[in-house]
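Removed from the display is one protein chain of the complex; every other protein chain stays in position.
Note that the chains take the letters A, B, C and D in the order they are written out, and that residue 1 is the start of every chain.
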């Protein structure tokens, strides 16, 4: 197994280091890291990791700012990440942490760390087809899970 | 016939179980289930179900949250699901239930169950070319139908 | 000539019947009808009509609801219809009637009927390269035309 | 050189006639005109002009209305025009005049005429690689140019 990690210089936390650290807790995969300037550079970076470096799956890590233009950038990046997946038939797990999801720098770092770790676990479980036991369980990455509902 | 069901750990109701249960009421198809973290992972999951697992049609089940970012995610996922269909010439029936469509947890579960069942029936009828009798009839999945109009 | 008509069970008026009726007033084409649940299913349905049923052109008929989510669905469907056209080099004439374009059920039915008929005429004229005489003339389908402008 | 002109019956000014008139002032190209109902039909029309009629470049002319739905249509059309360019490696120069850019019918006609002419000149200069002398000069089509800035 080869796992790609694409990250940015724009982000304010080294999410790639966290991702690699967490992945190594669950599996002994080869990890390839590729850093680009911003989130809009992540789609092609992820596709190159898959097609040129032979990665089986990619984590695309980014931290969009809080201005309207940043949200539009994130929308464009997400759309591109989905398109890249459809072109390669490989998963690219998007881990985006919006600056305005946290009310302080400390909280932002904590959120980035937690969300990245939980998505690294998702990568491991997805590769091994182990997510179905949690299907419909209200799982949230980085925040507390929601309660499942019933009637 | 092989039917794919793609679902998420983000959702708060096990819509895939409902879908499989309802499908079995109408047909004896082979069902393949594939669980991913969130709705943005559904497009490639659905495409893999079609191209790698040989499914003839896919149900893509998700429950977007109520925040603006969740609606944007749903928009990106929907766009990707349409693209995946165009790339494969296969239908992917999107069954999304927005958390803010219901005013209580119980109602949310009920809505998710009802919409999933009605779309499972759509899958059966679509595969057998039996939807034309209801064309233009104001059909709604999960809520009461609308009245057809005339002049 | 083979003309595809894709329509939905969501719509509240049988636009496909109107379309076929009007087309037959102008030409003796073979008509293939394909009904799907909602407008987001129209792009792949139209592409299948072109690629699998050999249609030369398709009319994609839908009636988006009046809620914000319905408008987003229409946007996604329209984007998909354009993509399907670019993938096939065939025209897909989108005929969408928004529920909130009319102030009563009667008016909605009348509008759906009129717009569908005028677009069926467009299909005939487009296939025969006869639209240029009306270029720049402010044509509107379903409502009164606008005046051309000059200086 | 063969130049395609795609226009609509929805527009309220015969922009194609203006485009052809202006193009002939600068070059002796063969011109192919193709009229469709509305701006959302322009992407595939432009692609057909390139791929089926052998055009080297296309002008896509349209006049979106002033309602929100018209702006969304324009957004979808523009997205499709860019996609068509990427699929063909040919330029499609979009000339859209929004009805609400002008405060009177006369002004709207004047704007449509002026913008079309200036973009026809762009087509000529783009084909001959002559736009670089105006790079960064604040050029505007149809309105007065902006001043370049410096520090």
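FYI, a contact is a pair of C-beta atoms (placed from the backbone, for glycine too) under 8 Å apart; a residue touches a chain by one contact, two chains touch by 3 or more.
Because the structure is a prediction, the values reported are computed rather than measured.
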TODO: Taking the complete complex into account, tell me which visible chains touch the one left out.
DONE: A, D
Task: Identified contact with the non-displayed chain, of A:73, A:120 or A:135 - done: A:73
TODO: Could I get the residues of chain A that touch the absent chain, sorted low to high?
DONE: 7-17, 33, 35-37, 40-41, 43-45, 47-48, 51-52, 69, 72-73, 76-77, 79-80, 83-84, 87, 105-110, 112-113
Open item on the list: Which parts of chain D face the unshown chain closely enough to count as touching?
Closed with: 71, 75, 78-79, 81-83, 85-86, 89-94, 98, 119, 122, 126, 131-132, 134-141, 146-151
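Methods note: only the chains that are shown with their structure count from here on.
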Task: Residue-number overlap at the chain C/chain D interface, same or different (half cut) - done: different
- [ ] With chain centres taken as the means of their Cα atoms, state the distance from chain A to chain D in Å.
- [x] 40
Open item on the list: If I count partner chains per residue in chain C, which residues reach a count of at least 2?
Closed with: 79, 83
- [ ] Work through the pairs of chains, note which ones touch, and then classify the graph as line, ring, star, complete or other.
- [x] line
Task: Contact pairs between chains, per stated definition - done: A-B, B-C, C-D
